[in-house]
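Missing here is one protein chain; the remaining ones are kept as they sit in the complex.
Chain IDs A, B and C follow the sequence of writing; residue 1 opens each chain.
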């Protein structure tokens, strides 16, 4: 069934699904269990408590939904908003585009603020809109923390500041799919009302769990939100939370145990150390790109993403060839350019359970691939630049000191 | 993390999630992969083709959705119907009740035909309704093939016959969650328009995949259905089917490989042999129940289910105690009675990848548990009755002859 | 690669290799590691300490050798004895026969004390030999604690008593392959000098580790033992024990982690509870055999084995047919009769990580198989007898109370 076997490990550097650590694979290697036995609620209880930590919230209510990021989006929107509601949404790349498409299809009145792909959300426009919106027609601000298609990280603290400055009651909904557990994300401090992520991203698990965390204000909004929802309805969860059985329908036993281990690993490393590791690997990647003489799709440093780097290739190169070549020759999986930047960028995902030498192996591979597709890269140049930085910044592994 | 370890194997006899065969567990024991590489579409293509076989359809279009049975229900309804549409739906137990609840919350005009729990769908009432409905206000008939809460199997062929007799164009939507791949189900022959199941039932996989299969008529209906849907929208799938990439959002790599193996095992055994095995184990279970002097919750033989048997306990016994005791003393997982039959029945799930001696071990355990809770069962009586039947009917394992 | 797939679980009731619990399978599901890193010695240290507990020794020195039981035998003999040494060895079945064959081929002067297969070691003869041996020509007594071929358990306490009574300095070497971790075994209390077992027996792991435990007296004997040995030489281990690196050659990383978990499970259950569980399952099996009207190969109750029961079949039946039929029709693996009892007995292994309902499923299967081969068993009779006993004696699972 491995149609495309190649010797050695696959070097998985797409920005999701990402590498699963062995202890998580082990934890999931099990038969099904009765989810109505006392064991599963006991386990779930610890998970819900601990999931709050990765959102940095103590007041939020988490929902672990058997779905993908797309479903998590839908859960966030339909539980808090009603058809026709005006929402401000930022279009800065393929994933924000898809979320906006969903928002429109769900019947909201979407006020789209578009930026060039490679730029962050235009928060000046948000300021104007908030300033003008004296009667609070804007019901929600929807923003991706990290646009996976372009490697752009938006400044959520500024969004909160603007809402506060204008004393605006709009809900603050954040797609944290490629940020939470990897970038600095602070649900409570930033007053985020709904934040969400998926299991196959920085949590380093298989696809299949959407994590949605709702602030008290979001839960309140859910009471009057008139969007039709059943599978994604928080109320069904809340009902079972009260009963102490937690699940309105059958969860994946394997993913529950996998999540337990994934969280244990994150807490053992320390969430802030995990974030620092991502910062380190992100910076190293950007130094390599610079050394190669290539440009980051992200246009300003303030937006640089520590989970994914979209690399612009010269016009005479098709970035899809880079991806294809990496896979065909070096068992290297890079991210394609999507939509507007198809053919123009390839993406290096550097999120999840990943370390320095894995990244350097990837960078060495990218160099060889670039040469294969006709870009005159100096082999070793990116690796050298990245290694120089990593050599100065990588801490000892605490358990081995 | 195994809070509740007990020596030896867990005897898993809830009607889902069910036992996963070792080859499927093995197949899923893997790291993530780039789902945009050529490998995943190639694999998916074989899966979609082969999934049609378990629905016994050649004309249907399958959707493999990262969700549970509840999500599959929602997909079936929202893609084919519009708010306000009249649908006839049969309430015969907890799962049909939950589906009806979903139908109502999705805004349909649900014409509920209720039966006593333990009886099948009242098809006489359906006949009357169809007879009266000259202007075809009924847009769909919704029916569970097998009600998991009571162990009742409905006669789908009769539903089709009635629709044909009255030349009624209503869509025929079937919840096959605890039937498909275990009971005789014939999508094309019975003119079913949407059928669905979940991975954790007779396919013997973890939870996480909802399988929905749509007839050409259902696909046609989807074009005009006005129910709001995004995550569950078939159109997104169809768009990617055309592109040959298949997935509108990230699938679970592990479940894809697991499904490949699960289907391989089913085809190796032969789908009809799988169904015959379920018939054999179902009958054996009922013989045991009879030998114990207990009653089947299912009131007539025509409705007996070959995937789950709900056993009525005498009034002086709380069936929840049976379940609790089995788990606490014998590492046996039985199904609770739900809602109206809570405390009155316990359920033996006998579906999925299961064989004769596993069932007999379970039956022996039920006997001991019954004694524990004060029912004067003759130990060995149910096992003897079941074994007598199995001894006459179990074929040799073909690969070992 | 599963040439002989049959639906459902394999019912593994050979007396080894036995069922591996899921947590152990999970623990072994891993890549290799550098065994010279600090991690492996740290792990090994805990293993060596804990292995002593299953031998019930505080003064013994354990060796975990990458080999099978046969290799463990060789290690026990060659490290303590010299060619030409007189040893008393008891022939009571196939495994004691094989050990004696090894003893002879290794050049010892083996004084064989033979019993009928089905009887225990003749300790009266031992008494005479010890009485006569005033000049201590007997260097060692070799005895299997539990003869796996016939289901006979020898009385080791009596052996010790005889040695003490005659104040005889002979080494006391015990094959505990199918006893240790399942039967009551007390290395220190009984003054056993070398005891051994294998990982695939009551420890419920894969084959691959031979456990040999040496008393101080045995270690002393090793200094002058002139049997040629290299791979099996304890000195190489002792050298690395001193260095704190433990391994003279590459151990199996997977088995080390598997052993850690296997021991954890045993200690969680409690070693004495494990032994009590074996006693319970052994008794239940014998009650079933009696109910079937069949005879135990073991001729007296004092020798009954709680880990394996060899069942005599009537002369008109070939016991190999019982085994073959079980495997071909019911996915049931029973033990063949070996050598002298080939065709005459089949064996039910009831050792390792096993519980009541697994055993009852097996017994139900044996009943059906017996009927298949023409023995007029009353179906359910053995199960009833076993269940009656188990129903009275099985404790609640402590973690679930």
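Basically, contacts are C-beta pairs under 8 Å (C-beta built on N, C-alpha and C of every residue); 3 or more make two chains touch, one makes a residue touch a chain.
Bear in mind the structure is a predicted one, so any value in this text is a computation, not a measurement.
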Handout entry: Touching residue (missing chain; options A:11, A:36 or A:201)
Key = A:11
Exercise for the section: Return the single residue from A:53, A:105 or A:371 that touches the missing chain. Expected result: A:371
Fill in the blank from the handout: Cross-chain touch to the chain not pictured, restricted to C:8, C:93, C:191 or C:208, is C:208
Problem - Positions on subunit C contacted by the hidden chain, ascending - result: 1-4, 10, 12, 14, 16-20, 25, 27-39, 42-43, 66-71, 73-74, 83, 102, 105-107, 198, 200, 206-208, 227-228, 230-233, 248-255, 257, 260-261, 327, 333, 335-336
Exercise for the section: Name every residue on subunit B in touch with the hidden partner chain. Expected result: 22, 25-27, 29-31, 38, 400
Fill in the blank from the handout: Against the hidden chain, subunit A presents residues 2-9, 11, 19, 21-23, 29, 265, 268-269, 274, 277, 327-332, 353-358, 360-362, 364-365, 367-368, 371-372, 378-381, 383-385, 387-388, 390-391, 394-397, 399-401
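Following the convention adopted for this analysis, only the chains that are shown with their structure count from here on.
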Exercise for the section: Mind checking the rotation angle between the two copies, subunit A and subunit C? C-alpha superposition, nearest 5 degrees is fine. Expected result: 180
Handout entry: Homomeric contact subunit B-subunit C: same or different residue positions, threshold half
Key = same
Completion exercise
With centres defined as CA means, the chain nearest the overall centre is B
Fill in the blank from the handout: For the pair subunit A and subunit B, the C-alpha centroid-to-centroid distance in angstrom is 34
Practice task
Determine the centre-to-centre distance between subunit A and subunit C, using the mean Cα coordinates as centres, and give it in whole Å.
Solution key: 53
Completion exercise
Note: subunit C sits from subunit B at a C-alpha centroid distance in Å of 44
Exercise for the section: Specify, in ascending order, the residues of subunit A that touch 2 or more different other chains. Expected result: 25, 27, 29-31, 38
